[in-house]
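Of the protein chains in this complex, all but one are displayed in their positions.
Here the chain labels run A, B and C in written order, and each chain numbers its own residues starting at 1.
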């Protein structure tokens, strides 16, 4: 156990698995699979495993996704790290091939592969294509892939281990805004389930559900609401598909109030699915949802920061539900 | 007014607009813009307007979408008809460019373009990539494009007229399973709004909401339920984005029961958004949702037809809500 | 740098060089990654078949002949079924006319053994020929095409998504474009793990215009992958002539900038195809990287199904379903039927005394019966259990049946 950054935690998981499995490969583009951490050896997958197994490519994310998919089909575990700028360039490959090949072939096709899809860090100032946070929905609607989104370094590592060991294609979303998180993360390999939401705080008055990039603000807001005396149950979805309906329903059975928080665009954001699942199963509850407006993120920090859901927005919405 | 097929109605709209605007172009791939209808002149856009304005291309749907987008940016109205096999090949072009350019440039970019995205006919027997009905969600989550989906030849024509005249980029979804519909369609040009749901049947006991390919089954089920004595309000969304929250909320205020029906995969299907919007605004209602399971469509007609939501499924679900 | 050798059906080689000398010449020639081919008339007489093919043992040649016939009769039996049995539900993108390509290529591959040893092929929406040439069982295919629970892929696939890993048949794919990228990805994994396998991607002339074409070739070239792109140029993608989507006459030219061999081959001559494939396979196995092979060929039927065909008659004629921009002329179909790959190969085999005419007929009759039996067997197979539709989404379990509230 040591304090570790997000990327160090993830590459630790990958390094271990690549040492076990001599056939496993890693495809990257801009970001070399390198991480350092105080008091720990530098991890550099490229130099450790060599350029036949760890290779960068030109700006062709369709190739990156197709390459790991083809590797998986040919019997090798494979992972790719696709930068956020290309996270929709590979969309069709995952939607129409990774997601369907197993079923379409009656189980003949095997795809033990992981698509790490970076999402933007959502820093103010970048606008449109470099601050957008939207692909959670696109990828969670695809059948046949598991779409997961960790929000802590500990989960990032455990879910990476599970993703690599899972025989199914996994879309592993990585909101790069979380790259600055540091926490105690175990050194050994451990698996974190790919189908279970995490109840981060228990409480009886209101359920607040977020995922990935919205979790830090959800947690901040939950603390503030607790200080105001409200019993907040804060849930981190972690897996968008399959979605852990049971945990969600059990919570709202108890609280009768559900607030969802997304950085994704409002229309058809993951929160819509959360509300729909709960509304189908819990009578008499009340619902609210906040999300990024149905507008691309503008460059101006003034505009962007006003639009991006933050702890204040969460608190204000929760108060309305609690009234 | 004459009885017309879907495609004839649409091409009538396009032909008229292309005659008005000498700069307007049409890009196609497999399906030549040709339609015939009993008692009517054959419409053939390619021969009428010539191959400089109406042109087919190779199998490159990114080009098709980029070509109309670039045409619009350069000041020409343009429409493309993308076959269902390619309706995600062009995804990134619409998501990251058509949807964002106007906002990212502070209004400088103008895109008076229409992307007709064919969805499969969902005939049994084709499996995976040729029976899937899923893109409604992908495209409705994109900001900056209006995503519409007519379900009758009359709406198909009116919404095509509106789409061409709208200065914004429009994703015009076309569920090819509806191509066999024939009805009386006016000969003259008329506009059908791109932001209004249609209440197809009024009733006070239960609201059933569908769109596009699910509407024929919704209507069939509604008739049967009416015969059983239930007051069904059947709503056709028509526009997925912007979604007409007001019509939905008003209806469920009255009926207190909402059933959504989608051919799209369950998780994050349009019905999830419908339920979430209503649940945020109507207290004490009950909700149900049916949709295609989170599985690719299998080839076997036995499997596929069991999975595809039909009128019987709708009736059964409605009965449960009405109980 | 690339070596493009043009195939021109008009050329006639009048050289009478004895075959051993010719072999030396061809070896040098083929060393440059090229294969030449001539017209439809008996190739061997002019000596241009090449040395590899001539060295093949009679059993191998006979097997290649049988395989071509198996494809032909699997397809013809199915065409007739579609035309004569109104209740028959199967469909197909028929392959006849192109048999020499699938068989020529797959005969140069390793088709048996463990999954870690067998060569892999990726197919298209027109998979029957590739599958049969790779060794897929036609009974199971016939059952799959008719959505039977005991079909090759348990009724999930139908024609457009059949796959059979056990013989390295990685699957048909209904999309045009991504297949080659995945295939190159498999070649990447194979190189990374140090295996000697090679990967062949079959793709039509239609694949040329897809954005993926560039990605597959560029990355295969950069990483020197054991990857062979067999581009079956049957002149049309759906109903459009390839000149609508490709600015060059020989698509093999596209190999040039990538610095890989681009080879044009007569796709009606199985031995020419075999030679080109053998070169490419040897290169790939030796770590020398990818090859683009363009096989000039033709499909006798229309793009899809049996429209324009008559029971018992080979090919489809005169059917124009829409006001198509460029529909193929019937004379073109007849001209290509006159260069039938099975006829061409049969003549060569008889000429080489690998078999006589009677033996050839006997072989054909046996294969035809095998096809008829396969479809008859398929007809008896059970239909699928509807509820299995929610299985096989993931390796484990089922997904919920969301059509039921």
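Everything that follows uses one rule, which is that a residue touches a chain if its C-beta (ideal position, glycine included) is under 8 Å from a C-beta of that chain, and two chains touch if they have at least 3 such contacts.
Not measured: the values here are computed from a predicted model.
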Which displayed chains the hidden chain touches across the whole complex: A, B, C
Residue, one of B:144, B:177 or B:293, that touches the chain absent here: B:144
Residue among A:129, A:147, A:192 or A:247 touching the omitted chain: A:129
Positions on chain B where the hidden chain makes contact: 22-23, 25, 52-53, 55, 57-58, 60, 62-63, 66-76, 78, 92-93, 96-97, 101-110, 143-144, 146, 167-168, 242
Chain C residues touching the omitted chain (full complex): 209, 211-215, 218, 221-222, 244-248, 253-254, 256-259
Touch residues of chain A, complete complex, unshown partner: 30-32, 34, 42, 44, 46-47, 56-60, 62-63, 85, 89, 125-130, 259, 266, 288-310, 313, 316-317, 320-321
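In the analysis below, only the chains that are shown with their structure count from here on.
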Maximum centroid distance from chain A, chain identifier (CA atoms): C
Separation of mean Cα positions, chain C and chain B [Å, integer]: 38
Centre-to-centre distance between chain B and chain A (centres being mean Cα positions), rounded to whole Å: 30
Interface hub residues of chain A, defined as touching at least two other chains: 92, 96, 101, 103-104, 143-144, 242
Sites on chain C at which at least two other chains make contact: 155-157, 161, 173, 175, 211, 393, 399
